[in-house]
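Shown here: the complex without one of its protein chains, the others still in place.
We just call them A and B in the order they show up, numbering each chain from 1.
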Amino acid sequence: MQETYLVELKNITKRFPGVTANDKVNFNVRKGEIHVLLGENGSGKSTLMSILSGLYRPDEGEIIVRGIKMVFRSPRNAISAGIGMVHQHFKLIDSFSVAENVILGDDRTAPVLNIKDVENNLAQLSARYGLDINPSSMVWQLSVGEKQRVEIVKMLYRGSQVLILDEPTAVLTPQEADKLFRNLREMAGTGRGIVVITHKLNEVMEIADRVTVLRRGKAVATLERGQFNRTDLAWLMVGQDVVLQNKKKSPPGQRKVLELKGVGCLNDLGRNCLQDVSFTVHQGEIFGIAGVAGNGQRELAEVIAGLRRATEGSIIVNGTDITGFSPRRVIDHGVALVPEDRLGTGLIPNMGAVDNLVLKDYRRREMSRGPFLNRRKAYEKVKQLVNRFEIKLSSLDAPVKLMSGGNLQRLLLAREITSNPKLLIAVYPVRGLDIKATEAVHNLLLEQRERGMAILLISEDLEEIFKLSDRIGVLCGGRITGIIPSEMTDIEEIGLLMMGGTGEMVL
Amino acid sequence: MILPGYVIEKRLTPSSTAYVIIPILSIILALAAGAIFLELSGRNCFEIYSRMFSGAFGSRYGLSETVVKAIPLTLTGIGVALAFRMQLWNIGGEGQLYMGAFAATWVALTFPGGSGWWVLPTMVLLGMLAGGLWALIPAIPRAIWGVNEIITTLMLNYVAIFWVDYLVFGPWKDPNGFNFPMTAQFSPGAILPALGNSRIHAGLFFGLALTVIFYLIIYHTRWGYEIRVTGENPNSAHYAGMNSKRNIMLVMFFSGAICGLAGMSEVAGIAGRLQQGLSPGYGFTAIIIAWLSRLNPFAIVIVAFLFAGLQVGGYIVQTSGIPSSMVTMLQGLLLFFVLGGELLTNYTIKRMPANPSGDDMR
Partner (left out) sequence: MKKFNFKVLLALATVLLISMLVAGCGGNSAKEQPASQSEGEKLKVGFVYIGPVDDGGWTTAHEQARQYLEKELPYVDASDYVENVPENPNDAERVITQLVEQGNKIIFTTSFGYMDPTIKVAQKYPDVKFLHCSGVKTAENVGTYFGRMYQARYLSGLVAGKATKTNIIGYVAAYPIPEVIRGINAFTLGVRKVNPEAKVKVVWINTWVDAAQAKDAAVALLDAGADVIAQHHDAPGPQQAAEAAGKFGVGYNSDMSKIAPKAVLTSPVWNWGPYYVETVKAIKEGTWDSTPKYGSFTYWGGLKEGVVGLAPFGPMVSEETKQLVEQEKQRIISGEWDVFTGPIKDQKGEIKVPDGQKLSDQELIEMMWFVEGVEGTIPQN
C-alpha cells in the first residue's frame, strides 16, 4: 500500500546548459512534518524547489499532489494546488501595506476590494501561528524578519498546504531564527507540510522531522529523525570528512595597523549607529567583531573603508589618520574590504572575471599603458589568480553572476588579498557558503594572518569567530561592549555581551 | 502564457546567434505585416519594397544620400550611447545638437569673411563645447543631488530649440532673407568639405572617428572601465574608490559634445546656415538607435545607416503613390517588431507537453 503524500516529486531531472541541476530526484512531503532539504550550494536544492513551486518545468519526471499528477506552468498553478514558496529575496512592494502585498496577484481578489476583510483574516492567521504581523503596516517599515513572516502569511492566506522556505535563516538573527522555527512547528502542527532548504547542519538537528540530502543534483539519502547525526550528514553532503581544527601558528605582532579612537557615525536613516568605538588591530592578528546582525557591523566596516563618513573620533591606519579620506585614498593606504553584499557591491554581476578582478588595481601603473588599460597584463593576472585560488570559471569573460556563491567569494577574496593590503576587513565572509567553500575561505584568511596582514573579521557565526580570531570585540547597539582574547573566553560569555550585558573583563 | 500549452521562459544566457537572427527575423516580420496593409490598399508590396531598397541603397546617389542622413544619426547615436553606458539617460541629444549648431554658427557669423584654416576647427571646438556645456547643466544637479536627468535633459531640448528659434527670428536673421527664419549663408571657409560632387561631408569622418574613439575609450581605457563599472553597478564604483560625481559630469559633457558636433556638421556640412527646424528629431531617433545597437559603437554605425536608408527610401516610394503616412507606418512597424524581438532574445517560448507523464517528454 503506497502512502499518499501531500506532494511527491518522482524522478525529476532538470538540465541547464552545461549542467544537470537535478538528476532523477525523488522527494516527498508528509502531512504535518518539517522536511529539511540539505545540500551544499550548487547541489540543486533551489532548482528542485523551483520546480515544485512552478518556477521551472522539469525536463523529465512528474509532480504528484495528493495523488494527482500535475503540470505547473507558472507559480500561480502551484499556488492554486496549495504549494507556496518563500524565496530568499522577498517579493514585496515597499510602498504597499502588508495586506495590499498579500492580495497582490491573488486571482481570488474580488474586483471591489474590501481591504478590511483581508486585514481581519490576516490578523487571525497571524495570531493563530504567532507570526506577530500587523496587516496595515507599510512594508518599508518592517525588519527583515517581519518581511519574511509577511511572505509566510501571504502563502498561508492563499491556502498553501505545503510551504517551502529557501534558506530562511540566512537573513535572520539567531533570536529571529528561533522564533521562526517555533512558528514553523505550529504550522506543521495543523497538518501542513513544511520544507526548509538549508546547508546548516545545526538547523537540521534542531527542526528536521526528516531530511533529504542532495549532492551534485542527486538525492543521496532521505533519513527520519533519529537516523541521522551531524557527522553523518556532513559526510553525506560533502562526500568527505570535514576537519575542524585550529591552524593558527605564530602569535600576532605588536605593530598597530588599525586604531579606532572614539569613532561614531550615522546609519542610512541618519540616526546614530556607532558610538565611541575604540579598538586596535595589530599586524598578523585577526580581530573578530561578534554581535547580532544590525548592531552596526556593516557601518563599522564602511566607516573604516571610507564609504561612510565618521561623525566623531579618528581612524588611524599605519600611523596615518585616514578619517575623512575618500574611498580611493583609503584603498591607497592599504585597506581592503570584502563587503557583506558580494554581488551588489563587491562584484559587478554582468561583467566577466577579468573586469571584476582589476576593480581595485586598474589604476596602478602595472595595469596601464598611458590612459589605456593593459588588457594582456590583466588577463595574465587573472589566469594566475584563478589557478592560485582555485576559482572555477566557464570563461574569463562570462558574467560572474553565473558563478556559484563559493566561487564568487573566492574571486572577491583573491582580488582583495592580492592587492597586498595592510588591513583586510572581511564582513560575513562565509555567509551562504557550503562547508568546503567555508573551509577554503578560512584557510585563506589564516594564511594572510601568518603573512602579517591585520584582519578585521565581522561575523555573526560565533564558531567562526572563535575558530579564527585572536581577540574578540563584541558590538552591541553600536558600542563595543567588550574586548576579550579568544582563549580567555567562551561562547556563553560572548553571547551575554552580545545581548548587551557588561562583561567584567572589559579591556 | 501566450497560447495554451506554450510558456515564455527566460534564457539564462542569451545565445549569440539569437542576437543576430532575431533582429533579422523581426525585420522580415515587420515587412510582412506592412505588406498586408500595402496589398489591402491595392499595391504590389514587392515592387514598393524593392523601390524603397534600391532608392536608399541601390544607386550611387541613393547610397550617398543615405550616408548623408546617417551622419547626424551616427553622431547623436554615439553621443547618447556614451551617457547610456553609465546609466545616464541623456534624452537631451536634440537640444545639445541645436546648441552645437548655434555655437558653430556664431563663429561663422562673427567672422563672415573668415576663410583661414582656423575657422572650421574653431567651429568644431566651439560646437562641441556648447553641446557639452548644455549637457553639463543637467549633469551637475544629477551628480550632486541626484536630480533625475531624464526630465532635465528632456526639458532643456525645448530651451535650446527655442533659443535657436529666437536667434533666427531675431538678431541673427539674414538681413537679405526677407524676414525668413534663417541666418545668412556661411562663407565658403566655414563650410565643411564634401566628397566629390556628393553631399557627403567631413561629418562622416567625425562619425567614424568617434566610433573608433568610443570603442577604444569604453573598452580599453581606465576611464572607460570606470564608466562601465559605474553603469553596471554604482555601488561597486563607490566601493572601488571611483569618483562618480566627476565621471557623471565628464560623461555627460562628452555625450553632449558629440551631439553638438552633429549640430555643427549639419549647419556647416549641409545647410551652410542656421535655420528653424534644423533637425527632424535626430537627437530622439538617436536614443532608439543607441538602444537597438545595445550601445555597441560599431552596431550604432550600422543601425544609423539602416535607419537613414529607411527614411531616404520612404521618400522615394512616395512617387509610387504611397502616401507619406503609409511610409511612417512602415517605419513604425519596423521599430515595433525589432523592439518586440528583443523579448525573444532574452526569453524563449517553450512548448508544454499536453500529457504531463514523463514518457513523451524530450
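Going forward, a residue touches a chain if its C-beta (ideal position, glycine included) is under 8 Å from a C-beta of that chain, and two chains touch if they have at least 3 such contacts.
Source: prediction; values computed, not measured.
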| item | value |
| --- | --- |
| From B:I22, B:A202, B:V312 or B:L333, residue that would touch the chain that is not displayed | B:V312 |
| Full-complex contact with the absent chain, from B:Q87, B:S187 or B:N243 | B:Q87 |
| Chain B residues touching the omitted chain (full complex) | 41, 43, 55, 59, 61-62, 65, 68-69, 72, 87, 89, 91, 150, 154, 165, 169-171, 173, 175, 178-181, 185, 197, 199, 231-232, 266, 270-273, 275-281, 284-285, 287-288, 291, 311-312, 315-316, 318-325, 328, 332, 346 |
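Everything below uses one rule, namely that only the chains that are shown with their structure count from here on.
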| item | value |
| --- | --- |
| Inter-chain centre distance, chain A versus chain B - centres from mean C-alpha coordinates, in Å | 44 |
| Parts of chain A lying in touch with chain B, wherever the complex brings them together | 10-11, 16-17, 57, 59-63, 69-71, 73-74, 305-307, 326-332, 337, 339, 341, 344-351, 355, 358-360, 362-363, 367-368, 371-373, 375, 398, 402 |
| In the complex with chain A, residue positions of chain B that touch it | 1, 7, 9, 12-13, 216, 220-225, 228-229, 232-233, 235-236, 238-243, 350, 352-353, 356-358, 361-362 |
